[in-house]
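Before anything else, here's the structure in question.
Every protein chain except one is present and positioned as in the full complex.
To keep things simple, chains are lettered A, B and C as they appear, and every chain counts its residues starting from 1.
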Amino acid sequence: MSIFQRLGRLDPRVFFTLLIFAVAIPIISPLGLPVPITQPVLDAYNYIENLPEGSVVLYSMSVAGGGWDDVGGGVIATMQHLFSRPVKIIIFSYFADSVPWVEYTLNNIDKHGKKYGEDYVWLGYLAGGEAMLAGLASSIRSITTTDAYGTPLDNLPMMKDIDNIHDIDLIVHAEISTIFEAYLRQFQAPYGKPIILICPSMMVTMYFPYYPNQAIGIIGGVRGSAEYELLIHRPGMASVSTDTLSTTHILIIVMIIMGNIGYYFERKIRRGE
Amino acid sequence: MILVSGRISAFITLLILCGFILWYIMEARKGRVPKLRRLPALEAIDEAVGRATEMGRPVHVSCGSGGSIRDEWASQVLAGLSVLSYVAELCAEYDTSLIATTPVADNFPIMSEIVREAYRRKNKEESFKPDMVVYVPGYNAASIGIMVERNIAANIMVGPFWHESVILAEVGASLGAIQIGGTATTHQLPFIVASCDYVLIGEEMFAAGAYLSRDPVQIGSIAGMDWGKVLAILLTLFGLLMEAAGFSIIKYLNM
Amino acid sequence: MAWYKSREFCQIVTLIVAIIILITYFFDIPGGGEVASHLQAFGTIVSAFALMVGVLNLFQIHLPNLMRKGRYWYTSFIVCASIILWASIAICLGSEHPISRTLYMTVNYPLSGTAYSFTAFYITSAAYRAFRARNIDSFILLTIGTLVILYNTPIANAVFPTFGDIGDWIFAVPNKAGFRGVVIGIALGSVAVGLRTLLGMERGYLRGGG
Partner (left out) sequence: MPTEELILNLITIYLILGLYSFVFKDNIHYRLVLGVYVGSIAGWSLALQYEYIVRTMSSALSKGQVYYILALILGLMLFFKFSKRHLWVYRIPIAYLVGLGVALSIRAIVSTQFLQQIQATILPIWTPDPWTNINNLIFIIMVISSLWFFTFHFEHKGVSEKIARIGRYTLIAAFGAGFGNTVMFRMSLITGRFRFLLSPNNRIYTVIIALILIVSVAVYEQYIKKK
């Protein structure tokens, strides 16, 4: 068997090892490669930047452990951006697993003097799936009468005049699973509320048909997150990961080329026989 | 009792679609069974089980790596279950060992019931073992452990899949198993297409149950779906024409 | 056989629940939405019990394996032990308690993250196997796939900005169009499967074959 032929029949473990190096090297010594900014991210940024004073934002933080590394940067960056704007924020989670990450996010941003209960509220994990979202749209109090810490909503100053979807101006939804369509069905289709979506990069292709009519902006994965971090001038966890994206992607391209060379020679020899 | 605004056109469309399907079902009852195009992926199931039988190795079936029978993924899970039912029957017939896995607790009891039922139909209820259907939390890492441990010869994965699809398919390929995949979770379709031997793309998997049953009435329901597609195409073209004439139909679609 | 033991009875339960949910969605019935949301809340409670059934199934499989010291009996032992450990800590102290949190952050989070990232390995081998110019189909898959990978590579993008334009076009036109076709088809397929299930004709669900 020639060397070229062998290229087409490599043991997968060879490139598993190469992959480990491709990931590890930029982490140990960062390369600092540039990232251009894309339109869906810019749209999301501009919308938040131009929210009128006193707007209410419903933040659905539905990211859990497994996907945090991909979308966490975007979550922190958008949350940071919202906290720097004169708006009120209501946070809830669709999944129980997301609860620790909400606390993690709130501990890792600069709150710009926003006070709990007056400027932002954390409702905790709200069970019930899509029915919960429908309930939330008609009345928040039909789903939960207290916040995550057990304080009745009526005792929180900012919640006094807020109860249903009509009091809310923007929905930001961060997810790692595929529940975004439920948000479209419950918030966007019936009430026409704008939604900004933060989702893993692989979901971008799936959700792209909804942009820009149904989702006004999409922040997709590490790359979108890194762009958003650049826009708010706070490089964070996503910016660190973009270097490894370059190296690993190049590795995959090289492997595809090797596979094709191997295949080409294999076929040539088979034809010769 | 009035229709909720914003859902009127959807309700009417749903009725029309159901009408198409019911019409073909009735036609089929009268003996006019529509012809269907071949779906090689479904025909490959027999081949896959047959090969597993010859090799004396088990068949692995997965009805999705997420998505429960009680939420909006139900239709995909049901499609997977109909394939499971068929495979279980084949396995019962040939005495091939079967292993069905799911990470979704809701689906687990119903899968187990379906396999038991399939064995009962082939009068082999005594061969049914509770460990044929396994609830596997931590599916991404644990299911491949099971696949390697049992050294499966066929890997049939039809249902709503998430990132696990590529893991399962690649491990299956490394074991040399025949792989049949099908899903309607659009972002996983690329992997199923790239790494399985036979694929059911999106809608094709919903036809699986009817196709495998070879029941004329169910086959009728598939032909009904085709008219739904024609409706979609006609609506698009009609919308374009009307738009050109300066009249927008979009607001009627949102009614 | 008593009527309540029959499959037809189950079929009727399914049909009634489905019809209530559908009617309350499309029609404006006073209190209808509330009934539907209670029915769904019931569903969540039932599925919480389904999880318990699933965990019992784990014991059903792993305990006998442990008893007869079968293959990988040590895995079986650890599975049973960690279920008991985790469940008892998180139930007794509550999932919000610092000890439960530490447990979650030390074990559950890193392990689920690791298991998720398994895909990174297998995706490379899938790309290697599948992206070969065998025929027109795989040639298209290869070309578009490679272009999108390059589009997503920050450095390639910075060096050749054209990749950005090509990538944007791929996403806006063929990708969006293809998936739109798939999505519309899925809607139709779901309606068909749903209807067949409600009519008691779908093969998978509580029904005989054939």
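Operating definition for what follows: a residue touches a chain if its C-beta (ideal position, glycine included) is under 8 Å from a C-beta of that chain, and two chains touch if they have at least 3 such contacts.
Everything numeric in this text was worked out from a predicted model, so none of it was measured.
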Shown chains in contact with the undisplayed one are A, B, C
Option from A:Ala24, A:Ile37 or A:Ile257 whose C-beta touches the chain left out:
A:Ala24
So one chain is hidden, and I want to know which residue out of B:Ile25, B:Ala154, B:Ile201 or B:Val217 touches that hidden chain in the complete assembly.
B:Ile201
Of the residues listed, B:Ile69, B:Leu84, B:Ala118 or B:Met132, which one is in contact with the missing chain?
B:Ile69
Considering the whole complex, which of A:Pro40, A:Gly221, A:Gly236 or A:Gly262 touches the chain not shown?
A:Gly221
Of the residues in subunit C, which ones touch the absent chain?
4-5, 7, 9-11, 13-22, 25-26, 38-56, 58, 60, 72, 74-91, 94-95, 100, 102-104, 106-108, 110-123, 127, 130, 136-137, 140-149, 151-152, 169-188, 190-191, 193-195, 197-198, 205-206
Footprint left on subunit B by the chain that the document does not show:
7, 9-11, 13-14, 17, 34-37, 39, 68-75, 77-78, 106, 109-110, 112-113, 136-138, 141-142, 144-145, 148-149, 163, 186-187, 189-191, 193-194, 201-204, 207, 222-223, 225-226, 229, 232-233, 235-237, 239-240, 243-244, 249-250, 253-254
Suppose we count only contacts with the excluded chain; which residues of subunit A make the list?
13, 16, 19-20, 23-24, 27-28, 66-70, 96, 127, 130, 181, 184-185, 189, 200-206, 209, 213-214, 221-223, 237, 240-241, 244-245, 248-249, 252
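One rule holds for everything that comes next: only the chains that are shown with their structure count from here on.
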Based on the touch definition given at the start, go ahead and assign the chain network to line, ring, star, complete or other.
complete
Highest contact count belongs to the pair B-C
Comparing each chain's Cα average against the average over all protein Cα atoms, the nearest is chain C
Report, in whole Å, the distance between the mean C-alpha point of subunit A and the mean C-alpha point of subunit B.
29
Compute the distance, rounded to whole Å, between the mean C-alpha positions of subunit A and subunit C.
19
Where the CA atoms of subunit B average out and where those of subunit C average out, how many Å apart are those spots?
13
Residues of subunit A that touch two or more other chains: which are they?
12, 129-130, 205-206
By the touch definition above, subunit B meets two or more other chains at residues 7, 163, 170, 186
Report the residues of subunit A in contact with subunit B in the complex, numbered from low to high.
12, 129-130, 177-178, 181-182, 189-190, 202-203, 205-206
Applying the document's contact rule, which stretches of subunit C touch subunit B when the two form their complex?
25-29, 43, 46-47, 50-55, 57-58, 60-61, 71-72, 111-112, 114-116, 118-119, 122-123, 125-127, 129-131, 141, 179, 182-186, 188-197, 201-206, 208-210
Where on subunit A does subunit C make contact in their complex?
8, 10, 12, 15-16, 19, 23, 33-36, 64-69, 96, 99-100, 127-131, 134-135, 138, 201, 204-206, 208-209, 223, 242-243, 245-246, 248-253, 255-256, 258-260, 263
